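Shown here: the complex without one of its protein chains, the others still in place.
And then subunit A:
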Amino acid sequence: MDGITAGNLKMVFGDFVAVRDVSFEVAAGEFVTLLGPSGCGKTTLLKMISGFLTPTGGTIHLSGVDVTRTPPEKRDTALCFQSYALFPHLSVLENLEFGLRQKRVPPAERRQRLDAVIDNLDLALHLGKLPNQLSGGQQQRVALGRALVMRPNVILFDEPLSNLDAKLRDQVRIEIRRIQRDFGLTAIYVTHDQAEALAMSDRVFVMNGGKIEQADTPEELYSAPKTSFVADFIGSANVLEADVTSTNGNGDVELSTPLGPLKANSGAPPMGRKVKICWRPEHADLTATGENRLSARVTHRAFQGHFTDLHLDDGGNGYRIQTNQPSIREGDTVTFSLRSDQIVLLEALA
């Protein structure tokens, strides 16, 4: 297939297993994000795809070609570095054309490719400047342009927005996505920022402890996490332990939880008799009078503008809900409902 195929990838540093038997496929033109906390193996995985690390085991295919042991300079990939990694002694134009000269692209084509990227990234005014004369956002655009001008099959991003301020990050995020679509590039993007991952990606691979916990669309990851790690890492979630008291063929599951009995119907059968469950704070409905009614005292209130974050305590069990009713105060008791399809069954407990 076009795109990227990884089979049983493994990377070991001494006694430490950084990536353990990871397999995945990324379709041509797809934008995939590797998301996870520090040390989860996402950058190691990216470095294996780009060729800077040779896997201890497994294979990598780019557009059907086995590149597992191909050095980076011979791969059809381009990497955007977290630090931008612009050549400090070269002007913006020289940075942009570095790779084209390396690959001995004929002058006419070089000019045409450069013009397209310069125009696309609005760099015309900065071509003669050295990198230290540019702002962070401009440097990021040059780094992006330097990668794009190579017209690689696969473009890789290693936390490229982490050095930018919040406003600029939003702008560049949109720009990266637009360019990726315009050029039809297969993209792998590494970040630990879940909002960035959800906003940009066709699919997100959530990584933990060197393996992919879940690979899904942002919507699926948010609404149907498969493990408590994913539920907790993507957005905020209330994760509880529960005993399955009954199930039926329609997917209805009755649960016994520290908050009392709850009914769930997430479409999937429970993984065991004792499971973890989760629900999102914003799914608490203070106006409804339906199933799964819970009451608790407000211990902490944080007004966030378009919603209010409430920390609740129910007999020693703490959890969070979000509401658009700003009048609720600390010490109040609130009652709310949860729809059974919004309670998600996670992994089984041993």
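Just so it is clear, contacts are C-beta pairs under 8 Å (C-beta built on N, C-alpha and C of every residue); 3 or more make two chains touch, one makes a residue touch a chain; residues count from 1.
Going forward, contacts and distances are computed from a predicted model.
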Could you tell me which of "Spermidine/putrescine transport system permease protein PotB", "TonB-dependent receptor", "Ion-translocating oxidoreductase complex subunit D" or "Fe-S cluster assembly ATPase SufC" is the UniProt name of the chain missing from the displayed complex?
"Spermidine/putrescine transport system permease protein PotB"
Given the contact definition stated above, which residue among A:28, A:90 or A:349 touches the chain not shown here?
A:90
Give the residue, chosen from A:7, A:57 or A:72, that touches the chain omitted from the document.
A:72
Full-complex contact with the absent chain, from A:81, A:183 or A:307
A:81
Selected residue (touches chain absent from view) among A:69, A:103 or A:181
A:103
Can you name the residues of subunit A that touch the chain not displayed here?
50, 52, 71-74, 77-79, 81-83, 85-90, 94, 98-99, 101-103, 146, 150
